[in-house]
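Missing here: one protein chain of the complex. Every other protein chain is in place.
All chains are identified by letter, namely A and B, in their written order; residue positions are counted from 1 within each chain.
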Amino acid sequence: MAEKNNSIAKLVITLTIIGAFGALFLAGVYEWTIPHILEHEARAREQAIMEVLPDLDYYEEVTHNDKIFYEGYDENDNLVGVAVSLKGGGYAGEIEIMIGTDPQEGKILNIYVLNHQETPGLGARITEEQFREDFKDAPFSELEIVQRTPEEPYEIEAIAGATMSVEAVKNIVSDVGDIVTEHYGGGN
Amino acid sequence: MKNYLDIFKNGLWNENPIFKLIIGLCPTLAVTNTVVNGFAMGMATGFVLISSEIVISLIKKWIPNDVRIPSFILIIVTFVTFTDYFLGAFFPDIADALALFIPLIVVNCLILGRQEAFASQNPTRKAIFDAVGMTVGFTWVLVALSAIRELFGFGTLAGVEIFGAGYTDMIIMILPGGAFLTLGVLVGFLNFLDRKVGSDNG
Partner (left out) sequence: MDSLQYLLLLFISTVLINNFVLIQFLGICPFLGVSRYVETAFSMGLAATFVMTMTAFATYFINTFILEALNLEFLQYMSFIIVIASLVQFVEMFIKKVSPVLYKALGIYLPLITTNCAIMGMALLIPQNDYNFIESIVFGFGAGVGFTLAIVLIAGLRQEIQFGDVPQDLKGMPITLILAGLMALAFMGFAGLAVV
């Protein structure tokens, strides 16, 4: 009996030692790599903000009710727009989009897809310039997907074979109006 | 020396993980839509395989037989987490493209299978040759598969335009269905080669 306990103890000790060594090693790896990972994220975010706010000189991070907004200013310290990053479910995973808005005019300036896992060649075309173009100057209201060249500002042209990805982007972007208006007022 | 060379060559063809042992197929199908991704996956898997075979062959005599497998898994998962953070920090584009399939190297049967079948029974030097052979064997099939899919799916090879701008992308090659079909045909073709070469020798 004593022998059996002994051997079970030995098994547990072996696993604990290996696990502890692994955990310790990984704690070191984490400390070493996390600054780099955060830096990449910050750089990607900065690039996205520059994409979605035209004439941007610098931006400030503002928090309202735990929601982070990026207020963009031009050289003369005039507010050029407010960017916010929103997430939602896509076809294959989460889609994260940086959306630049003009709260005074109540319209969207531009969008930039930060992260997505959509199918390459189909859903992934939501990152293309031609698709993003449709969101420029779109109003703060429910957007609409059409199967032809858009004629109204609120119309978005569908992408063949990527119905769900386009729908997902539309749903995510459609929320931006309420979120921005809530904190910046605006509209006419 | 010949012995070591045989161990190395084993992984390239005779016991090729993908088309002979039929293991490690999840990443094989999932990330082979471009050559760069396929190659990166091969390298990431290879790194984990080589490091864990080295460690396990070094410490095997201290591991009680009953907790052999859990110990192997703990060692493997440590290296996988390292790879994930390392790629995230220094190769963010690759980390984004491979996404979920980096952590899933943990459950790649190829890695655990080699520890059980080889590293736990052989000296470190042999284990290194085995791991490198398996890595090369795994990577070349991955690259071959992704080359076919990228060439027809996007008209490019490792990002370089091959078929020119007028080429209509065969999207099916990029889709999940295309992955299964291409791998099926490729494995069939390799079986055919194997049979031909085998019968010539015999």
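Keep this in mind: a residue touches a chain if its C-beta (ideal position, glycine included) is under 8 Å from a C-beta of that chain, and two chains touch if they have at least 3 such contacts.
Remember, predicted model here, so these are calculated numbers, not experimental data.
Novice: If the hidden chain were put back, which of A:L11, A:L26 or A:A158 would touch it?
Specialist: Considering the complete complex, A:L26 is the one touching the chain left out.
Novice: If the hidden chain were put back, which of B:I73, B:I94 or B:L151 would touch it?
Specialist: The missing chain is touched by B:I73.
Novice: Of B:W62, B:F90 or B:F180, which residue touches the hidden chain?
Specialist: Checking each option in B:W62, B:F90 or B:F180, the one touching the absent chain turns out to be B:F180.
Novice: Just the residue numbers, please: which parts of chain B touch the chain that's not shown?
Specialist: Chain B touches the chain not shown through residues 19, 22-27, 29-30, 69-70, 73-74, 77-78, 80-81, 84-85, 100, 103-104, 106-109, 112, 172, 175-185, 187-189, 191-192, 195.
Novice: At which residues does chain A meet the chain that is not included here?
Specialist: 19, 22-23, 26-27, 29-30, 87, 89, 91-94, 163-164, 167-168, 171
In the analysis below, only the chains that are shown with their structure count from here on.
Novice: What does chain A use to touch chain B in their complex?
Specialist: 7, 10-11, 14-15, 18-19, 21-22, 25-26, 29-30, 32-34, 36-37, 40, 115, 117, 119-122, 161
Novice: For the complex, give me every residue of chain B touching chain A.
Specialist: Within the complex, chain B touches chain A at residues 33-34, 62-64, 66-67, 70-71, 74-75, 77-78, 81-82, 85-86, 88-90, 92, 96, 99, 153-154, 169, 171, 174-175.
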